[in-house]
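Read the structure below first, then the notes.
A single protein chain has been removed from this complex, and every other one stays in its place.
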Amino acid sequence: MSAPGAPAVAAAGARQAPGATAPGARPGRRRGRGNWTAIGFLSPAALVVALLLYLPFLYTVVLSFTKYDGLSSPQWVALDNFRKFFSDPALGSSVRNTLMWVVGTTVLPVGLGLLIALLSFGIRGGSGFRLPFMLPYALSGAGLGVIWGFILQDGGAANDVLGALHLPGAHTDFLQHWPYNTISMIVAWTWQQTGVNALLFMVGLQSIPKEPLEAARLDGAGGFRLFRSITWPLLAPLTTVVVGLALVASLKTFDIVWVTTQGGPGRSSETLAVTMYRDAFVSGDYGYGSAVALVLTLTTAAVTLAYLRRQVKTREGLG
Amino acid sequence: MRERNAAWFVRRAVLLVLGLVWLIPVYLLLVNAARPSTSYDQSKIWTPDTHLGLFDNIRQGWDSAGLGSSLASTFLYSIASPGLAVVLGAMAGFAIAVLRVRAGFWWFMLLFGGTVVPTQMLLIPLFLGYSSTDLYDRRGGLVLIYLAVSIPLAAFVMRNFFTGVAYTIFEAARMDGASIWRVFWRVYLPLALSALWAVFILEFAFIWNDLLFGLTLSQTDTVRPVMTALSSLSSAYGGSTIPVVLASGLVMSLPTVLLFLGTQRLFARGLALGQF
């Protein structure tokens, strides 16, 4: 459903905790021959990414300044597409929904993932307890759209369950009205992504050195206080990575919305990526769609850059 | 002591309850995939059917979508691309974290930026490019694009992994006279084996489930990945019944589920091995 790396897969790996043994002195920046060796190691990956992802995107960048129906040759229209985009009456709701996705997915799947990791960490049969949360990721793809259709549709399984429990919402048509449609799709997404985040947090928890934890325990810290004063700060670099990746994924939210509501009814659950697809492919206005894509990409890039810059600084400060 | 017991209980209770909630959609999936194709009824989705239709449904989906012919190439893509990606990603991570290439952060952003571009907009230019370079409808072409989309994640994970490895290891190995390539291949890569596995598994799942690139960049049944065939089952024009769609989806998730479950322990442990 989502690009690799986009959802919540992250850099796990080894982390030095403050006060842990220093990893040895680092050399300064490489110069001359050394730097060329490093570039040699980098270039295969960089070349593949540049040729297969950036180069095709360049085509989109050029098209965004044209009017193009896919058949006759593109006509240069300068900034017209961007002007049209910023005056689209549905832009407001598209941005609003995208923001809901950003907030929702950086809070819910990340928060629940953390909770599940903390609760199941170090207990007997922990991986058994985590299993239900891992299944959705493995099952992703075909069938899930149908299942969530069952659940969220008018009079669907969600209404059944809420009714049986005498909770409000038994008669809410979740997909028919904003904001319920966006919110319920965020819930579906949470179901899919929580497990992966939990796993990453597990990895983070396992890489926390035992000494500071033991020391704090001896000082009488426990439960929430232990978490807040020791675990949480030590987990911070990983949290930033998980949140950062969730950010990229949420800004690009497309599949789940397209499968469930196609952005409707009446464009009410559209996200920016859905707007892009709708304009480019459904309306066949590739120039305009490309302009939306460019705006979306620049926004996502700016947010990602800000986040990762921060992460790197944090790490360097620690390391 | 009593406090301990209460915490012991609460932890498991919360996990159990949340876990059961998480299993509800899975339950609906299983029950309705197992229903005979013609006895699906929306008002009875909660109740299992007394007749088991699962295997008939699978056979029906398998035949009408022609799933068999795509399996071999789908396995090729899901194994070859992440396999190459983790090696290239590890090399990049090694260059940034260990060799400390100049402007390392920007090199890193260059690689990670690959996840930022919207996939849908790449399809047409990729098709045009593939057509003019004779990569269209080639298995190699698909391996290449899946490699490209797999690299950002691999590079990201490996960079962070190597950052945590003590630099003294690098120095010691160099002191022994090993070339940089040898240090990477013989020392760093084996150290990272479990992290490499983890990335591999996640990317396997992604490629296995990809539909877009497969549809646009290939045409022959034996080159096209399996999701392109599977997706044809859910169509207004002659699509299959809900139980057939679900059962076929279920059986096609099996490789991912098995890989995922089989390696779950390794997964959690593996990533944590990076401590030195």
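Brief remarks on what is shown
For reference, chains read A and B in written order, and residue numbers begin at 1 within each chain.
By definition in this document, a residue touches a chain if its C-beta (ideal position, glycine included) is under 8 Å from a C-beta of that chain, and two chains touch if they have at least 3 such contacts.
Going forward, contacts and distances are computed from a predicted model.
One subunit of the complex is not drawn; among "Formate hydrogenlyase subunit 4", "Ni,Fe-hydrogenase III small subunit", "Glycine cleavage system H protein" or "ABC transporter substrate-binding protein", its UniProt record names it "ABC transporter substrate-binding protein". The omitted chain makes contact with chain A at the following residues, 43-44, 47-48, 69-72, 89, 149-150, 153-156, 173, 175-177, 261-268, 277-278, 280-286. Where chain B meets the missing chain, the touching residues are 37-43, 63-66, 80, 84, 87-88, 123-124, 127-128, 131-132, 134-141, 143-144, 147, 212, 215-216, 218-223, 228-229, 231-242.
Here is the rule we go by: only the chains that are shown with their structure count from here on.
The geometric centre of chain A is 16 Å away from that of chain B, both derived from CA atoms. Against chain B, in their complex, chain A makes its touches with residues 1-6, 9-16, 21, 23-30, 34-35, 37-42, 44-46, 48-60, 112, 115-116, 119-120, 123, 127, 129, 131-148, 150-151, 157, 160-161, 191, 194, 196, 199, 202-203, 206-207, 209, 223, 241, 248, 252, 254, 273, 276-277, 280-281, 286, 289-290, 293, 296-297, 300-301, 304-305, 308-309, 312, 315, 319. Residues 7, 11-12, 14-16, 18-20, 22-26, 28-29, 32-33, 42, 45-46, 88-89, 91-92, 94-96, 99-102, 105, 107-122, 124-126, 128-129, 144-145, 147-168, 171, 180, 184, 195, 198-199, 202-203, 205-206, 208-209, 227, 230-231, 233-234, 242, 245-246, 248-250, 252-253, 256-257, 260-261, 264-265, 267-269, 271-276 of chain B are the ones touching chain A in the complex.
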